[in-house]
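All protein chains of the complex are present and in place, except for one that has been dropped.
Letters A and B mark the chains as written, and numbering starts fresh at 1 in each.
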Amino acid sequence: MSEPASLHFENVRRRFGRLSVLEGVSGAVETGGMLLVTGPNGSGKSTLLRCLAGLLAPDGGRIAYRENGADLDAAARRRRIGVVAPDLAFYSELTVAENLAFFARLRRVSPEKGLAVLDRLSLPLDRMAGALSSGMRQRLRWAWALLHSPRLLLLDEPFQNFDAPGERISRELLAEHLAAGGLAVVANPFNLDFDHVERLDLGR
Amino acid sequence: MSSDSTWAAEARRWAAEAASVFVKEWRCEFRTRYALNTLALFAFTTLVVVSFSLGPLGVMKSQGTSVLPVLLWIILLFSVAAGLPRAFVQEEESQTATALRLAATPSALFCGKLLYGLTLVLALEALVTPAYLVMTSLDVASPGLLAAVLAAGGYGLAVGSTLVASIIAQARSKGTLFSVLSFPVLLPLLVLAVELTRGAVTGDPGGVALPVLLLYDAAVTVAGLMLFPVVWNP
Partner (left out) sequence: MKTLFAWLLWIWISLVIVGAFFYAPVAESFRVPGSSRIVFFHVPMAWSSFLGFIAAAVWSVRYLLRRDPRHDRAAAVAIQLGLLFGVLATVTGAVWARIEWGAWWNWDPRQTSILAALLFYAAYLALRQSVDDPEKRGRLAAAYALLGLVVTPFLFWIVPRITFSLHPEPVVNASGKVEMDPRIQHVLYASGLGFAALFFWVHNLQCRILTLWERKSAP
């Protein structure tokens, strides 16, 4: 991850029916940097992350992700991002290993990276994804997010349901990601002690 | 040329993606048996009802050739409507669609789901058609044409249903909406398929209908490949 990368978003707006959730939000994140998005419940943190991930189309504003000086369109951007979010679910009829292998084939990578992360997080590979506890599901989300060595991590409540070891290991993974030149946007009520942390407060 | 080889490599990777979607669908299906059970149960229930209501003496030969092909395709249509949309509705309802949206190439995903739907429909036809012919005592003059109609018509059912399923999966009231949206799309297919099935029963080759059916299949396939990325991603 040596080439420079950046994410810029300007004046992002999004409403649901009559409720205006995002009213002109702007921010930026550079190589090795992290943007911490804070705010009370309902302030639009998840909505913003969904827009950045390309899962939701904003009503207005611009989102630009650049790698090595070139702007990537939404489809290319999707390949470069890893997402951890509470509503991310996997196939309950498949085992953990089968889930990762499937998504690895879709991402056109080998599942090694994801399996290595799972190993660090001590998640059993042969457990059915439907039989996982909420903490284990969160570990699987991290493994899935890092499967394809993404450049940009979009983390929505990334330590939710974690016990102490889980939280420690995932913080390490995040630090390693940033140290290697990755970018991260994190929506999290808890404080994170990292360098190069920009803050974006969506509170009113 | 290097550009040719990268194109070929890209095509291979795309095909591998589509294949992995296909395999995943069937793996999940074998572990739950949901679609197979729904399709089979629905098809056989309808089959029994049809056969029962036609009576123990069956239908007069002259009426049979006009009525029975229609009923066969109605059974197939409604069985498909009962079991196929789940391919996309399930993804949205169990929230696995988010992961799929971020990881999959839309065209490969569409083809993988389409292949799964096609194999379901063909399996359904293989089960239902012989049973139907036996239960209604229908003699088929040209079985070859019947097989061709079932293949081409079955493909049409699969591709149309897969695309419509992807649309309604993101809307409310998915069950009724699927029937409402798919019927106008599948109507030309049904008209052609019934016409050709009638031809297979009477031995009449049916003229231009089979090429037109194949043209319909091709047109909806192209439409699906072009429209699915729009439907799938914002």
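Operating definition for what follows: contacts are C-beta pairs under 8 Å (C-beta built on N, C-alpha and C of every residue); 3 or more make two chains touch, one makes a residue touch a chain.
These numbers were taken from a predicted model, which means no experiment stands behind them.
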{"item": "Options B:15, B:126, B:141 or B:230, residue touching the unrepresented chain", "value": "B:230"}
{"item": "Interface with the unshown chain - residue positions in chain B", "value": "163-164, 167-168, 170-173, 177, 180-181, 183-185, 187-188, 191-192, 195, 207-209, 212, 215-216, 219-220, 222-223, 227, 230-231, 234"}
{"item": "Interface with the unshown chain - residue positions in chain A", "value": "16-18, 20, 57, 59"}
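Everything that follows uses one rule, which is that only the chains that are shown with their structure count from here on.
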{"item": "Partner chain A, residues of chain B touching it in the complex", "value": "13, 16-17, 20-21, 24, 27-28, 31-32, 94-96, 98-105, 108, 233-234"}
{"item": "Chain B-facing residues of chain A, complex", "value": "53-57, 74-75, 78, 81, 83, 85, 87-94, 98, 102-103, 105-108, 144"}
